[in-house]
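Below are the structure tokens for one structure; questions will follow.
Only one protein chain is missing; all other protein chains are in place.
Up next, chain A:
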Amino acid sequence: MVAKLTFVERQIALLILGIITILGLVMASLGAGDALGVHGFIVLFAGLGLIFAVGGSLYAPEPIEDRSREYYDDPIKIGIVLAMIWAMIGMGVGDWVAWMLAFPDLRFDAAWSSFGRLRPVHTTGIIFGFGGNALIATSMHVMQRTSRARLAGQISPWFVLLGYNLFVILATTGYVMGVTQSKEYAEAEWYADIWLVVVWVVYFVLYIRTLARRNEPHIYVANWYYLAFILVVAMLHIVNNLAVPASFTAAKSYSLFSGVQDAMTQWWYGHNAVAFFLTAGFLGMLYYYLPKRAQRPIYSYRLSILSFWGIVFFYIWVGSHHLHYTALPHWVQTLGVTFSVMLLVPSWASAGNALMTLNGAWHKVRDDATLRFMFVAAVFYGLSTFEGSFMAIRPVNSLSHYTDWTVGHVHAGSMGWVALITFGAIYAAVPLIWRRDDMYSWRLVEWHFWLALAGTVIYIFAMWNSGIVQGLMWRTYNDVGTLQYSFMDTVVAMHPYYIARAIGGLLFLIGAVIGFYNILMTIRAARSEDRLLDHPTDSEACEPAVPVAE
């Protein structure tokens, strides 16, 4: 990987790594005795490790071939492997806490392994570790191919990818040490948040610059979605994490907002993390890999426009539906409900556009598990987006809110939609990027598909049952007007569903482990000589897309 960089680029990389290492040293010394100090050492060692990696090959021969004639796939390769590593961590911890909910002794009486600390490790590991790396890797893949242009930078893609992973490491290790902002999906503390802003701005600039050098007259739909994802996540992240550090030598900070404004800001962030991270980004994935794999044209360009602008416009309003029947004023709740309902049609339009695209390719869906992953993902996207709008309606929400139904809904989205589309995209991308004809074993892809589907179905059915039982038990009054059940009765009633859920999660995890093995074996079997399958120019002219002197 370093061999593909010029001497000057290696020096620049060393300079950046040096700054990061010094930052780590400063954090470690200022924050001694606090979690900040531990994080300082993590930054320090990450910086030092990469300095050795780059410095060791500093005087290695420079690349002789014309790099501009190839797509820049090295960061994508590492990004996919990192996504799968985070999948193992995130899903592993997720299933552990699922079993812990059924059998509390699985905590083993340690502070770091309490549910409250492990749960954000699971959510951050999945959303940001697995999902984020998959988005960064596939966005670089899709952007280059659909623009027929090489990434606009040699070092910045690495900075984005590795810097982002440093953020996820700081976040998750912080949680087990008890460091948290107590904001769901935004638990990481101020210094990690600032670091993510730096990384994210570089990501945005890289993306825009690559887009600017495209060799296609139009911007493909997938890139609209990826750009919406990058831009809006930056906005959400910055606003929701506005906070005042209690001290610059410790991890603790206090939110700039308070009371119901804080709650509203948090759920404006939280719901749009679902919208722009977990939906828009992955729709970008869907829009490239599905038609590519099915070899069918997108069903309707007009529908793409309608659903893109519908999703982008309506989604940003709906966060207040997380705060029904709270101190939030009634009118804000009404807006949340109505925009959630209006959002349904554009959401379904994009799912429908994907499914209609498969017309003429259904035999491929039957035969090819990779395409089937994407097909089922689109179905789950449609299902969970309908469920979401439904649950946003106040009377429905009064039953579903605070119950496992919400948990089931989130997992219908994250397992059924986000993870399945990601696995489909990865299975489609890995052979292309590593220049193989196909995955190491198509049988293992089949195994993964059926395990993932079975796990998802078991999971969400268990949570539907559990959530509705729970919600009904909470609100059941006897005929003299007092509560029929104590809270403890509802916990007892949920126990069998919790076991079923943990089994569903286990199946899903086993599928992902098989998938990771399959990917690693595909990489191992990759031929050493790079067979140029595609390159960043107009394929007929075969001219370099960018000046040679890049």
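Rule of thumb we're sticking to: a contact is a pair of C-beta atoms (placed from the backbone, for glycine too) under 8 Å apart; a residue touches a chain by one contact, two chains touch by 3 or more; residues count from 1.
One rule holds for everything that comes next: contacts and distances are computed from a predicted model.
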Notebook entry, point to check: Absent chain per UniProt: "Cbb3-type cytochrome c oxidase subunit", "Alpha-D-ribose 1-methylphosphonate 5-phosphate C-P lyase", "ABC transporter ATP-binding protein" or "NADH-quinone oxidoreductase subunit F"?
Noted result: "Cbb3-type cytochrome c oxidase subunit"
Note to self: One chain is left out of this view; which of A:133, A:240, A:266 or A:333 touches it in the full complex?
What the structure shows: A:333
Notebook entry, point to check: Among A:41, A:204 or A:299, which one is in touch with the chain left out?
Noted result: A:299
Checklist line | Among A:70, A:262 or A:489, residue touching the chain not depicted | finding: A:489
Check: Out of A:86, A:130, A:288 or A:497, which touches the unshown chain?
Finding: A:288
Item checked: For chain A, the residues touching the chain missing from this view -> 145-148, 216-218, 220-221, 288, 291-292, 295-304, 306, 325, 329-331, 333-335, 337-339, 341-342, 344-345, 348-349, 352, 359-360, 478-489, 534
